[in-house]
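Remarks on the structure that follows.
What you see is the complex with one protein chain gone and the rest in place.
As written, the chains take the letters A, B and C, and residue 1 is the first residue of each chain.
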Amino acid sequence: MAAHQLVNDPQELVGEALEGLELSQRGRLRWNRDPSFVIRADDRRPYKVGVLSGGGSGHEPLHTGFVGYGMLDAAVPGAVFASPTAIQIQAATEAVDDGRGVVHVVKNYTGDVLNFTIAAEISGDIRIETVLVDDDLATDTSVEGGPGRRGTAAVVAVEKICGAAAERGADLSTVATLGRRVAGNARTMSLALRACTHPGQSVPSFDLEAGQVEFGVGIHGERGVRQIPVAPADELVAALTEPVADDLGLSRGDAVFVIVNGLGSTHQLELLAAYRQVTRLLDARGVTVARQLVGSYVTALDMAGCSVTLIRADEELVGLWDDPVRTAALTW
Amino acid sequence: MAAHQLVNDPQELVGEALEGLELSQRGRLRWNRDPSFVIRADDRRPYKVGVLSGGGSGHEPLHTGFVGYGMLDAAVPGAVFASPTAIQIQAATEAVDDGRGVVHVVKNYTGDVLNFTIAAEISGDIRIETVLVDDDLATDTSVEGGPGRRGTAAVVAVEKICGAAAERGADLSTVATLGRRVAGNARTMSLALRACTHPGQSVPSFDLEAGQVEFGVGIHGERGVRQIPVAPADELVAALTEPVADDLGLSRGDAVFVIVNGLGSTHQLELLAAYRQVTRLLDARGVTVARQLVGSYVTALDMAGCSVTLIRADEELVGLWDDPVRTAALTW
Amino acid sequence: MNDLEPQAVLSWVERFIARIDDRVQELTELDRRSGDGDFGTNMVTALTRAKAKLSPSPADAGAAFSSLSTAFLEHSGGTSGPLFGMWFREFALAGQGGPAFSTALLADAARNGVAAVRRLGSASVGDRTMVDAMAPAADALAEAAENDVPAVRALRLAAEAARAGADSTSSIIARRGRASYVGEAALGAPDPGAVAVALFFESADGS
Partner (left out) sequence: MNDLEPQAVLSWVERFIARIDDRVQELTELDRRSGDGDFGTNMVTALTRAKAKLSPSPADAGAAFSSLSTAFLEHSGGTSGPLFGMWFREFALAGQGGPAFSTALLADAARNGVAAVRRLGSASVGDRTMVDAMAPAADALAEAAENDVPAVRALRLAAEAARAGADSTSSIIARRGRASYVGEAALGAPDPGAVAVALFFESADGS
């Protein structure tokens, strides 16, 4: 039996959680068992563009927690840290299509891209636009033919903006274009203070020497790009924020969406204090925070650590951000 | 420097987080620096009963995350796991009083009770009613003159119901009576799978032998009432739920509010799966779930573990539960 | 006229602060034997703040006590903080607006003070708490007031009573209430809260 986990058979965890989610959402969500996907069961406006995302489980509340009015129409969960299958994605795509087409919001991982691509190919007549989210600056290498930057916390903003646009009645290419604008203007850096432990395992996915921080991690418990010594939070947060701001070329007068995201077991006290530091760093650059999210939205199981995401904001995007949203994990 | 924590000076963590909270809530909350309390800055309806709570920090989102329309008018944070002072509570009480009086929602801990009592005594003319929350079944001993049951996750429901009643315009004694009805009909059991680590410390607050679960813990990193062997989640959840249901004397036809609460670093997947099991156990008793919360609402820093709270529900309480609420951590 | 005027009260409070400062290690050691070892720090933190707030020319007889009270209530790192805050508050209220402390006024303050602490902390005499020093001191002051003993002498009697009360806690094994967890481990050493109360009354004597 694994340490510090509340699990039955680890293989059953995702299914049990999906059942729990459906129960706890009392009719607002429906979990389609086979193939597995989670879909809105509220009074969804007909004849809107469908917005669909998915990926491995273990990142909750992503993506299932964002299914609902103003955000996703359905989410397709894979096993923990494993892509959902093309058949699942295809079934969810069919379920949300009203004839106006479906936007696939896809985090850039080989398995996810492969299965979403295949799903799009086998979904026959349905018009599908894919928005690839690849915000992770740590993987911004110029290796030719490499997999490119990973998709991490910026996906929440992409889902929010696409969802809002679709709810307003925008057409397929408009929704996709907006999503791509968000994704293209988003960069993230993450660090881990303790690795995560997979369900049913008793040791973390990697060892971190005492006094070391794993810098540039992703959301699957993999190691980062380098280890740096533990430092006061403000320094670590600066080490995350500055390269992101530099990469986006942010300068005086710019406005950004900020996502300070907990990776699983980092406490809200720490995330709020980190957000404070992000605002100070941006202030010093003359960059304004247009809107922000501070919390654990895209987790890597119980990893301790956080990520900082900055996204260039403009008036249109802020308007869409402010549109109402009603999901398990995001409501305003 | 402490392991797996994002902190500057541990003494500054709470203040930095409060500043971050204020910044992230953009005008919906105001943090009064000295004496320290967090207060609604939205357009609060005048001439309503004030609803105030507070306690040690480290339990976020409790209480500051529940300040806003339909819930708390202000929250008074102490240092980590330490009561706020009477002066802080007094100042917050004065700040939220419109002349219709203020309800103090107080978790049953010696320090909190002492300081809230003193605050009430020194608050002069303000009419104050105290609702004591003491739901923790693990501390339900009959020691004469003992401190009684601790207050844990049920406080969220008490704050929600009191807040809704006050927002509807109920008078002081009505709001307090409703709060007491919720508290009196609430019981909670908690378990820890890994202890929490205090800010700035590098070792957890207690050691848990491999394969052991600390049963009957509170929310301050203290040991529980006994250790039990690790078991499949469904068994552990049953060990939490059954005594709570028994103590409330729940039987066929009863309805309850359910709170499955994460203590800090237990993942949403696990909490959702646990909720599923709670519904099964209640089903077997013929007890219906009226409403539920599944998430990390009352944490003990980064403790791994969860609690199950059951509260007898009736039509009036369900109506109040369903009233709109707009806070950082709870919105519908 | 033997009553304590505002300046005399101020000196008393200043001597108390200094004396606690001198004894902080000893008090902490006592709390280590019977509690969690933070009593000395809790006291000094509050008293340092009080010192900074003391007005050099107090407006009334209660002013210096008021600064003490507020400092304890604002601090309250432990159980003793809010209790001392409410205890001193009764001294502040008794002296408020008045030109001086008579023995009768001191007796009122001490009676109301111990009543507040007992109400809030639900401790009785014999429970091994500060109440074990506060209660006999209040009794001594009440008796002195009845016998028209002048204030300075009355405070000397109160100090003796408080000290005797504090000493008595050395041999208390609390069997009921909050101190029951202490057991025999603390036997032979007094309760730090009670000692602090004795030090307070002893500090009244400036000679």
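Operating definition for what follows: a contact is a pair of C-beta atoms (placed from the backbone, for glycine too) under 8 Å apart; a residue touches a chain by one contact, two chains touch by 3 or more.
Please read all numbers here as calculations on a predicted model, not as lab measurements.
Taking every chain of the complex into account, the omitted one touches A. The residue from A:G27, A:P46, A:G124 or A:G145 that touches the chain not shown here is A:G145. Although one chain is not drawn, the whole complex shows that of A:L13, A:A86 or A:A164 it is A:A86 that touches it. Mapped onto chain A, contacts with the missing chain fall at residues 35, 79, 82-83, 85-88, 110-111, 114-115, 117-118, 121-122, 144-145, 147.
What we mean here is this: only the chains that are shown with their structure count from here on.
Between the contact lists of chain A and chain C, the overlap consists of B. When C-beta pairs in contact are tallied for each pair of chains, A-B comes out on top. Taking the mean of the C-alpha atoms as each chain's centre, chain A and chain C sit 58 Å apart.
Averaged Cα coordinates give chain B a centre that lies 35 Å from the centre of chain C.
Between the CA-based centres of chain A and chain B the separation comes to 29 Å, rounded to the whole angstrom.
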